[in-house]
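Okay, structure first, notes after.
One chain of protein is taken out of this complex; the other chains stay put.
Think of it as A, B and C in the order they're written, each chain with its own count starting at 1.
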Amino acid sequence: MNSFGRLFRIHIFGESHGESVGISIDGCPAGLPLKVEDFLTDIERRKGGTQKGTTPRQESDLPIFKSGIFNDTTTGAPITILFENNNTRSGDYQKQRAVPRPGHADFVAHQKFGGYEDYRGGGHFSGRLTVALVAAGVIAKKLLAYSGVEVVANILEIGGESDLEKGLQKAIDAKDSIGGIVECRVNGLPAGLGEPFFDSAESLISHAVFAIPAVRGIEFGTGFAAARMFGSGHNDAIADMSGRTATNHAGGVVGGISNGNGLVFRIAIKPTSSTPKIQQTLNWETGETESFSVKGRHDLCIALRVPVVLEAVTAFVLCDLMLAEQKIKRIL
Amino acid sequence: MNSFGRLFRIHIFGESHGESVGISIDGCPAGLPLKVEDFLTDIERRKGGTQKGTTPRQESDLPIFKSGIFNDTTTGAPITILFENNNTRSGDYQKQRAVPRPGHADFVAHQKFGGYEDYRGGGHFSGRLTVALVAAGVIAKKLLAYSGVEVVANILEIGGESDLEKGLQKAIDAKDSIGGIVECRVNGLPAGLGEPFFDSAESLISHAVFAIPAVRGIEFGTGFAAARMFGSGHNDAIADMSGRTATNHAGGVVGGISNGNGLVFRIAIKPTSSTPKIQQTLNWETGETESFSVKGRHDLCIALRVPVVLEAVTAFVLCDLMLAEQKIKRIL
Amino acid sequence: MNSFGRLFRIHIFGESHGESVGISIDGCPAGLPLKVEDFLTDIERRKGGTQKGTTPRQESDLPIFKSGIFNDTTTGAPITILFENNNTRSGDYQKQRAVPRPGHADFVAHQKFGGYEDYRGGGHFSGRLTVALVAAGVIAKKLLAYSGVEVVANILEIGGESDLEKGLQKAIDAKDSIGGIVECRVNGLPAGLGEPFFDSAESLISHAVFAIPAVRGIEFGTGFAAARMFGSGHNDAIADMSGRTATNHAGGVVGGISNGNGLVFRIAIKPTSSTPKIQQTLNWETGETESFSVKGRHDLCIALRVPVVLEAVTAFVLCDLMLAEQKIKRIL
Partner (left out) sequence: MNSFGRLFRIHIFGESHGESVGISIDGCPAGLPLKVEDFLTDIERRKGGTQKGTTPRQESDLPIFKSGIFNDTTTGAPITILFENNNTRSGDYQKQRAVPRPGHADFVAHQKFGGYEDYRGGGHFSGRLTVALVAAGVIAKKLLAYSGVEVVANILEIGGESDLEKGLQKAIDAKDSIGGIVECRVNGLPAGLGEPFFDSAESLISHAVFAIPAVRGIEFGTGFAAARMFGSGHNDAIADMSGRTATNHAGGVVGGISNGNGLVFRIAIKPTSSTPKIQQTLNWETGETESFSVKGRHDLCIALRVPVVLEAVTAFVLCDLMLAEQKIKRIL
């Protein structure tokens, strides 16, 4: 379903070229101050419009509060936020319906929803919906900040280059799109969050993270490199009574539970499916393979837009876990 | 919580050195034939007792059916299966209580449960509970087989070596434990499983996979390598009307939805925390760092036991998704 | 939380005097035709504006589709519907904030949300939100009709009178508000819906029904009268192989499971809390008891508006149960 969370619960809806996209957040404690201004920085970060490599499509993207906020403060009731879709050119997509775009959800959406799906610009599968995630993330991060927890994500590499300009230039030179790696770090997280087995901190975070389009992998702490280490090298020795460890190969989670050290994880972002290169795909009507070339406005490197979305979904999960452990009060 | 799933729902319980570990499975269709014999192969696979590098602890590990099975067939009611803990030596652990084992959940369990946790052998956090997961996996895999879906996991590498013997020998030579990588492949999966955003196939699978102790990362299809690819190289062109793609960089999931090709993902397993090497840790009573050496019986490479557990949790998720899409009947 | 359902899931939001109220419906199969016109009859039924005894407040109350509908058909994505609040006079309520209205949620909302709640006209607790329930009910009922299931609710009595005019006149004469009893009947329901114990059909229906403001009780079949019967008189003998029973004291549910006979239950609606009578209540600022007289626009008998809301929540539950038993397809 399009919901996530147990105590801090979000519900997402909308389509790329429909009227609007939006999100409703249930379980946010009452008493959190909240204004449109709080959202602007993160919404701007997501746009990536001024960065080389990101799409020129520019929504005004002002959050429209529909419920749950009164006198610039959360009320404890569900908070619903809409973003209108003003800047859509559906004609770009409609004529290409018979040609499912490689790497996109066009084919699977058609299989799953029997042809009734809104196919314009990816419809409900569109990255456009991440603006709603970002809005919920603003609230979640503000709530966490209240308890001394800070969530920060950064791009580690683009196309294998830690010099991001260089990585992007690769794509520009190749007239192709390119992928990247994004890292998230959380400071100030108390020990004890998460459950053994199914609701481990990693389980919940990865669940939320794979909701972000284009994510292909996640690793915590040393991650895949741990598979090549010896145990004596990987184990983090506890250094003091607070649980601080000298090294942090665990990335802040042991046995599924936060251990009070910094939470660290990384995600892999695939290259944007809409590459400027000519590709082969199937025409459903003719049943023939044909050449396909993306029109419309698209990012060369979608990873550039991901950090703020990654912060958002991570923050949801942490709010939920903090509420469950009573580390955030129900009324602020 | 210790539950997972929406329509095919499992609930796990038990402790390493308590009376028993077990699992209850809710939502399994009625009419599935089920006998103790169905479980023996997978339980044996999990033991790894005859493999170099796995612990000599040998439970008899016969599943004890407590509910939900009648006349060797599932009834539609919750299926509860217990495994008794016969072969425990609690004395190994009790005297070391003041010394949280590096890499284990001892410290976080103490923080989370205030010292009331069953600390013997990891208690509820123990890998012992994976025998219960395996039992549920037997049922889930049998159910999937009914619909032509097959789940198979294999070890790809140990300590960075695809020659597994060589990898293990590294650990034996170093008198240390070592990690590995396990791959899961699912054949016969229909297109259309999973939901956009929060219940994407990757979200649900990774959620379940991180319930397996020692998992540090997961990647689908080309995974982390996709972050260094161009879009034209990563996109899988659709080759025919069934959705078959020539390449499978996507690993069988696009837009969070299965696309009818083989589902492929890999997980990273950290080296066993209980290494034979002497390590430093903190003594909670004295507040001093001290040397620590693992007694008891432990695996050099826990990854050796993981494939059957990985098949199990993957199979849960797929049963759930198949039921939601009505690809498995409620009565067989 | 403000959500309900497992496979057919609704999420409600909004406040009486905020910008809007709305609902998002997740899990509705793709392919259901849906137009604004489909909603008008039920929205009109809920208004009760032309009936003696109901409030003169008249919203235009046209459903605004925000997501999930494309080409007048459901797409399988979440369906979000808003209703704007045009006709509000907040001044009515603001000055009375210090005086919690007897029978209303003013006091408990203040306790629960620490004074941050939107107190205008009951805020998120307002009966205004039932318009959103009704809208979701239109969809649920249309979906059920597709499978031959019909949900119909009627008022049985007002103020103890089965002649409803007479009951209302009682209230008018007494210059007071009055309660009533509403019955719901479902025809065409297949046998086998519901689960033993926690998700019995009665459990799920009553859960949803008590979401309707002013409901004080629910009884199935013979209900409270069954407590005074002998077993031989209460048992419904099965009359033929389809499970039809000659009598229907069970109201169509045995052992928590629908038995294929008509589902029948009744609910008790308390008298409207906002009575024209002068009442005593506490002034929070002065700490003194004071006289209180309701201004604003209110119903004499809220039960008059309930049938269409009762049909709605019943229909949600049945859609959910029908989907679980695969009696409704995922794609129509």
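Going forward, a residue touches a chain if its C-beta (ideal position, glycine included) is under 8 Å from a C-beta of that chain, and two chains touch if they have at least 3 such contacts.
Just so you know, these numbers come straight off a predicted model, no measurement behind them.
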| item | value |
| --- | --- |
| Residue in contact with the excluded chain [from C:96, C:248, C:279 or C:326] | C:279 |
| Contact residue for the chain not shown (choose from B:45, B:66, B:244 or B:277) | B:66 |
| Residues in chain C touching the chain absent from view | 1-4, 12, 100, 102-105, 107-109, 111-112, 122, 124-125, 129, 157, 159-160, 171, 174, 176-181, 191-192, 195-200, 202-204, 206-211, 213, 215-241, 243, 249-251, 254-260, 268-275, 277, 279-282, 284, 287, 289, 303, 325 |
| Touch list for chain B against the chain that is not drawn | 1-3, 9, 11-15, 18-22, 24, 26-27, 30-31, 65-68, 70, 73-80, 82, 112-114, 116-118, 123-124, 331 |
| Absent-chain interface as seen on chain A, which is shown | 6-7, 77, 196, 324-326, 329-330 |
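As a convention for this text, only the chains that are shown with their structure count from here on.
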| item | value |
| --- | --- |
| Most central chain, judged by mean C-alpha position against the global CA mean | A |
| Cα superposition of chain B on its sequence copy chain C - rotation in ° rounded to nearest 5 | 180 |
| Per Cα centroids, the chain farthest from chain B | C |
| Homomeric contact chain A-chain C: same or different residue positions, threshold half | same |
| Chain A and chain B, separation of their C-alpha mean positions in angstrom | 26 |
| Distance from the mean Cα position of chain C to that of chain B, given in whole angstrom | 44 |
| Chain A and chain C: spacing of chain centres that average the CA atoms, whole Å | 36 |
| Chain A, residues touching no fewer than two other chains | 1-3, 12, 112, 124 |
